[in-house]
Each structure stands twice: as C-alpha cells, then as structure tokens.
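A single protein chain has been omitted from the complex, and every remaining protein chain is retained in its original position.
Lettered A, B and C in written order, each chain numbered from 1.
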Amino acid sequence: MAEMTYAEAAKQAIVEEMRRNRRVFVLGQDVQTGAYAEVLPEFGPERIRNTPICEAGFYGAGIGAALTGMRPVIEAAFSTFCYSAMDQIVNQAAKSRYMFGGQASVPLVIRAFVAYTVAFAAHHSDRPWGLFAQVPGLKIIVPTTPYDVKGLLISAIRDGNPVLCFDDLTLASMRGDVPEGEYTIPIGLADVKRVGSDVTVVAVGGAVHRALHAARMLEGDGVSAEVVDIRSVAPLDRRTILTSVAKTGRLIVVDPAPGTCSVASEVAATVAEQAFTRLKAPVVRLTAPDIPVPFSPNLERLMFPTGEDIVRAARELIH
Amino acid sequence: MAEMTYAEAAKQAIVEEMRRNRRVFVLGQDVQTGAYAEVLPEFGPERIRNTPICEAGFYGAGIGAALTGMRPVIEAAFSTFCYSAMDQIVNQAAKSRYMFGGQASVPLVIRAFVAYTVAFAAHHSDRPWGLFAQVPGLKIIVPTTPYDVKGLLISAIRDGNPVLCFDDLTLASMRGDVPEGEYTIPIGLADVKRVGSDVTVVAVGGAVHRALHAARMLEGDGVSAEVVDIRSVAPLDRRTILTSVAKTGRLIVVDPAPGTCSVASEVAATVAEQAFTRLKAPVVRLTAPDIPVPFSPNLERLMFPTGEDIVRAARELIH
Amino acid sequence: MRTRCSIPEKTLQEMMRRMLRIRLFEERASDIRVEAKLPGVLHNCIGQEAAIVGACMALRADDFLTGNHRSHGHPIGKGVSLAPLMAELFGKRTGVCRGKGGSMHLADFSAGSLGESGIVGSLMPVAVGAGLSARLRGTDQVCLCFFGDGAANCGPFHESLNLAAIWKLPVVFLCENNGYAIHTPQAQTTAVADIAQRAQGYGMQGEVVDGQDVLAVHDRVVHAVARARDGSGPALIEAKTYRYCEHSEFGEPADPPPYRNEQEIAFWRARDPIELFLGRLEAWGALTREAFAAMKAAVRAEVDAAVAFARQSPAPEPQALWEDVFI
Partner (left out) sequence: MRTRCSIPEKTLQEMMRRMLRIRLFEERASDIRVEAKLPGVLHNCIGQEAAIVGACMALRADDFLTGNHRSHGHPIGKGVSLAPLMAELFGKRTGVCRGKGGSMHLADFSAGSLGESGIVGSLMPVAVGAGLSARLRGTDQVCLCFFGDGAANCGPFHESLNLAAIWKLPVVFLCENNGYAIHTPQAQTTAVADIAQRAQGYGMQGEVVDGQDVLAVHDRVVHAVARARDGSGPALIEAKTYRYCEHSEFGEPADPPPYRNEQEIAFWRARDPIELFLGRLEAWGALTREAFAAMKAAVRAEVDAAVAFARQSPAPEPQALWEDVFI
C-alpha cells in the first residue's frame, strides 16, 4: 500500500499496464510534456504519442489501432473536447464490433476530465456520463477514489471493448491508499461505500463524497444512510441498487449532471420499475439544473447538489 | 384543410416560413435536387443552399448566420450524421446565448431523420432524442402527425433558440389533415392524443402510433388507456404527464430509443418523484435494448416496442 | 505476342477476374434486389472497378484496407469470397457480418478488410490507426484507404492526411473521384479541381490517375505502397472515375433528378474499365475473347452459387440480437 492522489493512482494503472503489455500506448495532446513526462524516457515518443489538435483524427487512429491489435489509451483532456470526436466514438468505437458481427473488437480507453466548480465555464465543464450512456456498445466508468481508479483503469485497459473513463476533477488531488502492483475492479459493479438501513443514497462521481459527508451528518440525527457508488454507468449495476432500496425503502440519487435523461433519471426509473413495492416514499433526484455551466463562482456553486441538500432531502423522506 | 403526408406537411411549414421571412433559409446536402427541388426556382440557390459533406462546417455556418440575424434550417438527413457536428451543436448552438450573457441567440432549426425498421443498420438508425436531452440549451421536438409537424416546425423556425426536430421516418408517408397557411403549436407542450382513465401510456415519436393502436385493442378488454404524446422532449411537459398519471394511477412509457438514460427513463423518474402517491403499480418502460441496430430485419424487428408489447404491459398492470 | 507490361499474365488475368467479380456481383444484387427482397439500401460501384482493383491488387494479403458506403467492391478487390458477402446483403446468419452489417458494413477482417462505413469520411482516421498499428507492432503492413470526392471536404480527411504525414505512416489514400456526391457535382462543393492538389498541404505526394485504366492505377498504387512500406510515408492518389448506377437503390425504383446527362454517361460508358482492359489484354495476347467469356461464365457461376448460398442460408436466430455487443 502507498498513499497517493487519485491522479497518481490513475497514472500508475496506465504506466504499469504499459510495462506489462507492449500493445498499450497513450495518445493525446501534450502527453509528452504533461502527465507522462517522467516516463517518456522509458516508453519513448512512439508509445507516449503527442497528437495535433484533431480529435476525430486521433480518436479514429486509436480505433483503427485497436481494431488491429493495439490497446490505445486516449487522453482526451476535458470531456467537452470529446464532442469533436463524437462520430468516431458513437459510430465507430461503439458500433464496430456489433456491425461486423463480432469479427473484431475495439479495446480502447478514453479518459476525459470532468471539471466543475473551478470556474472553467460552459466549454470545459460538462459531465456527459449520462449523454454517453445513450450509446450502446460503450462501457462507462466514473471512479471516485484512488483505489478505485487504479483497479478500474486496469480493468478498462484489459477490456475488449471501448471504455470511457470520466475522471471527476474534484477528486484529482484526493489521497488514499493504493496497493502496489496489479489488481482489478470489475467494470459493471457498483460499490456500497457505506452501509446503512434507513435511506439509500446512490451517487456518481464527486457526488459520492457529498453523499458520504451527508451520511456522516445524518448519523448525528440517528438516520442511517447507505451510500452506493455507481462507479460503472454502463453496464449499470442495477442489482446492487435494487438490493439496497429493497432494504431501506427510500432512494435519493445524486448526480452533478443536468437532470433530464441523466444517470439519476435512470436509477430512479429502475427503482420505480423494479422496487416499487419496496418504496416507502417518492424517489428523489438531486442533480444540476438543465443549464450550461456559468463562469462566475457565485453562480456556479448554486448548480451542484451539496451534502446539505442530501441531508435535507433525507430528512424530508424519513418524515 | 388539405390531406397530405407528414413529409409534405413538414416541407410546407418551411416553405411558407421562407415566404413570410426572408431571413429563413435552408442548408444541407443535395437540398436543391431533393426535397426542395420544386421551390428552387422560387428561392434560388442562395436560400436553398447545397453544402459539401462537412457537418461541423455547415452547422457552424448556420450558427454563425443565426448569431448575426438569420434563421437557418439545417437539413441534417440522418440523425447519425449529427455526431459529426456534435461540437457545434453542444458547445456552440446550445451554449452561446448563456455564455455570452444573453447578448445574442441562436435561432436555428436542425431537422434530422430518425430511421429504423428499414434495415439501414447501425450507422443510420439512431434515435438520439434522449442523448441530446442531456444538453441544456437545446429545444427538442419529435412530431408525430402531419398536423403536428407543420405547427411545431413553424414554431421552431420562429423560436429564438436552437431547436432539434427529429423526424421519425416511420411516419414520413403517414397522411392527415393539415390546415392551409399559418398556425403554430407551442414547443413544450405534450399532447393527449387519446383520453382514457385506467392507464397512461406516454410515448415518443413513432411509438405514439403503437400506443394508439394498443389503446384501441385494450378498449376491447374494457381497459381505457390515455395516450400522451411527448411531442417536445425539451422542454418536457411534466405537468401534462403528471396530471394524466394522477388520474389513471398507472404509467407505461414507450420509447424506441435504447433504454438507459432515455426519455422513457426521464418520464418514469419524474412520475416516481412527483406522482408517487398516485401510482397504483410500478411504472413500466418499453424501450429498445441497449444495442446498436442490426441490419437483418429478422433481428431488427425484435428491437422496438410494439402495440402488442404495450397491450401486454397494460394488461399486467391492471390484471 | 508477349504482354507489353512487366506484370505477369496471371496477374493481369486476376485483375480482370476481380473486376468481373465486382461487376457481376453488383449487377446480380441490383437485379434481384426487389424480387429477393434484399433489405435496406445498395450503393453500387459499377463503372469504378478499375480504380478499386488496380489499387487492391497492389496490396499484400496481410495488408489492410478501409472502405466507405460504396464498398462491395473493396473486399472483392482484395480477393475475398463472394458467398458470405452476398449472404450479408440478404441479412443472413452466414453473412460475413452474420447479417448484422448489411451492404453498408461489409468487412472481412480475415482479409484485412476493416470495414465500410455509412458515415462519409469516418474510416479515414481508422485507416491512419491501422497504419499506426502496423508501425507499433513492428510489421510492414500498409493500409489502403478508399474514399470519395465528397469525403474530401470533410474534417476527417484533413485530420487523417495530416496525421499520416507527420507520423510518416504506411497509408495510401485512394480517392475514387466519380464526380458526384449523391447528386451534387464536385465543382459545387470543392474549392480545387483536383483533390490530389490538397496533398501539398500535408507535404505529401499527390497525383491524379485515369481511374478507368486499371494498370495506370495499379502502377501508381504499387509505387505508393512500396514507399509506404519502406517507411517513406503516405500518399494521396486520385482516380478519376464514374459510377454508372444511381447513387443508391432503395425501395421502389424511381426516376433520378436530372443532375447528369446522357452524353456524360455515354462518354464514360465508352471508357468502360473492363472493356478498355479487355482491349489491351487482347492486343497483348494476354486474354482472348474466348478466355474472357469463359472467365465471365466462371465468375457468373460463382455469383450464382453465392446467391444460392445466400437464399438457402438461415436468417439469424433471435438470440443473435444480443450477441457481440460486448466481447
């Protein structure tokens, strides 16, 4: 075990996989001077590959490499840059295996920052995990701790399918214990980050930590909150969520993305469909409003659900 | 009143608006030889403007024109081509007004075909209304009758905001009565296409007609189904949906898009949140599975919810 | 009389055979489309066979190629068998993509055919990736990237050529310039007369070649492939050609808009790539009219067999819907 930040753990996963498998390589803008500068001498510029600014081009190059035996890791930087390669992600990465009847697959990882609460304004602040969840053929992970990101990224790199990994930047400098060497966390499993019995709080990304904070506050009121970290948006682990709600009878879903057609909507709908008879109260979604992210911190901080919002919602649910 | 097809009614809306307002013009591939061939002599090639194959380029040109006083109608052809302009749609069209503090707006209409059940396979068969609903700043309409498409498209062209109009091609040759001349249907209102009292069927796009078909079949069983046509995905008319469910106590949502984070999920979540106490039974979503669309009709026809599926679900709900 | 070019007679005959395989495969598909209820849409490349075969036959078996929407010819040009392609057009379980892809998504990975795409331009970056992969895996494979004149105006064209150039990748970009994107003539959408001119913007070799002359195409692509293989980087070759058919076939046959005229079609039909080549081979004594007729009959038999295979093949089982989303 070593203590390190989320960002360090993520990099460790990739660097270790590069050492284990020569087919793994990194593509992205300024990767040679950025996060991978210190391993550039080890892997060289062929495998730590700087790209021009041409998202469709270099994502597509990643897809072509993946279709022919390589395992690229695309460093997308901000999630909003992914839209410039949307056709490649949706039409090529996600669909190729199916369209070609399983002849080939696209073992590709795309890592994208999800930045918010840092006044980067509308062009750098999207949280599009829900948007991409409408695209069959993609796996989507949103790790929330240093431990999780390393284990999930190793799984992602070894996965035979395209995996989008959203790195919630509110967690980048969060520290935690991370095992040395290799371990994997299966994609498709949610994680009960805190056990409780009165209310289930399902959360994604940075909101998991708001939920844990809320759970600690609720403890003082004698309310026992279970916190489920979605962790994998696609495939979504409905079973863990339903099991939790079956126990608590109450659901709050917390998602910093815009509410309409969000991951929060999906969780709420799943529970309303499959655990309806267990519900003691209406489900509650706490999300960002359906508006672009404003620059001014005075406005931006009103957008995202807080620990206090969760506490308030839990108190209301319980009576 | 004149009887005409959905496709004719849509074109009539645009052509009439072009006559009324010189700022309205059409941009798209092969528009001069395609749908607008017969009005080309009237409007000329400047306003019926053929474009190269460069979606980011010509959508962006539409946005720039809209920001400076024009009202472009972009003929996107298949919805899957929109991804090539995703950055323009999400980062420029949807966000500009907000980012620039209301200094300017983007009165732009994008019309995209939603084709399925015609063996066009994965690259031409997406139904991405739910995907775009994750993008604040866009309005999204999905008309379902000749009457609706004309009234909604006129509203869309006069709207100050970017509007995505998805034309469900399963309806293109459907006929219906359409008033001559000008009328508008407000964007943001759902439409109760059939009044009923036992179960609410909320549907989008072509599924509305599956729902109406199911409602007629259910009538034979003595089950009275209310059919709500979502019609406007964004803004979503939650009030009409909630009012209906408050009356019937039962909800089936039908959406031909993949289920996860779909419009169906949003409707189900809204009801589970805001009409929970009125619900007599679990909500039911009938959607396509989370898979790309296969070519073979033998497979493709298994994907989309049918009238029979709706009847079965309604019977189970009511038993 | 000996062949007037350095290419062995066998190879010349194989070129002819592949051109015939493309043409007869498509003619048949087109003929039976309505009657056999072929699902979906067809985009035929009849008229463009020389550009395709001339280029494909410059490849080694382990080389890659990518296509576009008009791509029945590309895998056939690479030499794959017809039956699984035809079965794919029928949407059958025995199709090369198990009936999941159809006409716009033929692919035969066993032959290095990495697929077609219904999205114009979208496989150009993928071709760059195949070239990159060859380099990173330490092979000397080359990727041949087919695209149309219409694709030359889209962003991925630019990004792909630049990437291949700066990384000196083994990619040969082959533009089948048939003069039109659907009904829109090239001049209306493209700011240069020759797509090949754009190569300069990437410090790349660019050249125009007569796309009806299979040997001319072959010669230039052989040269470009050799350079690509030895590490000298990519090239852009523009083959001027023509499609005889309409852009696509779907539903009931309908009259096309008057976007091109009879003279133009007649002009190009007079330069039919198969006839031109046959004339040459005859003159060289490399293929007699009789041998040609026999070859054609054999190909026709192969196409018949492919159609029979396709017809007899079972439709995919319902559970196939769920297969191959994820590995």
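The rule is short, and it goes like this: contacts are C-beta pairs under 8 Å (C-beta built on N, C-alpha and C of every residue); 3 or more make two chains touch, one makes a residue touch a chain.
Just so you know, these numbers come straight off a predicted model, no measurement behind them.
Novice: Any idea which chains on screen the missing one touches?
Specialist: A, B, C
Novice: Please pick, from B:31, B:67 or B:82, the residue that touches the omitted chain in the full complex.
Specialist: B:67
Novice: Considering the whole complex, which of A:56, A:135 or A:154 touches the chain not shown?
Specialist: A:56
Novice: So which of C:201, C:231 or C:285 would be touching the chain we can't see?
Specialist: Missing-chain contact among the listed residues: C:201.
Novice: Touching residues of chain B against the unshown chain: what are they?
Specialist: That gives, for chain B, the contact residues 23, 25, 46-47, 51-52, 54, 56-70, 72, 87-88, 91-92, 96-105, 136-137, 139, 160-161.
Novice: Hey, which chain A residues sit against the chain that's not shown?
Specialist: On the chain A side, contact with the omitted chain comes from 29-30, 32-34, 37, 50-57, 80-81, 83-84, 118-124, 289-292, 294-299, 302-303.
Novice: Hey, which chain C residues sit against the chain that's not shown?
Specialist: Answer for chain C: residues 153-159, 161-162, 165-166, 188-192, 197-198, 200-204 touch the chain left out.
As a convention for this text, only the chains that are shown with their structure count from here on.
Novice: Treating touching as the only link between chains, describe the layout with one word: line, ring, star, complete or other.
Specialist: complete
Novice: Of the other chains, whose C-alpha centre is the longest way from the centre of chain C?
Specialist: A
Novice: Just how far, in Å, is the C-alpha centre of chain C from the one of chain A?
Specialist: Chain centres of chain A and chain C, defined by C-alpha means, are spaced 40 Å apart.
Novice: So the centre of each chain is just the mean of its C-alpha atoms; given that, what is the distance between chain A and chain B in Å?
Specialist: Roughly 29 Å separates the two chain centres.
Novice: Any idea how many Å lie between the Cα centroids of chain B and chain C?
Specialist: Computed value for the inter-centroid distance: 37 Å.
Novice: Find every residue in chain B that makes contact with two or more other chains and list them.
Specialist: In chain B, the residues touching two or more other chains are 56, 80, 84, 121-123, 289-292, 294-295.
Novice: Of all residues in chain C, which are in touch with two or more distinct other chains?
Specialist: If we look for residues of chain C contacting two or more partner chains, we find 95, 97, 99-101, 105, 117-119, 122, 155, 325.
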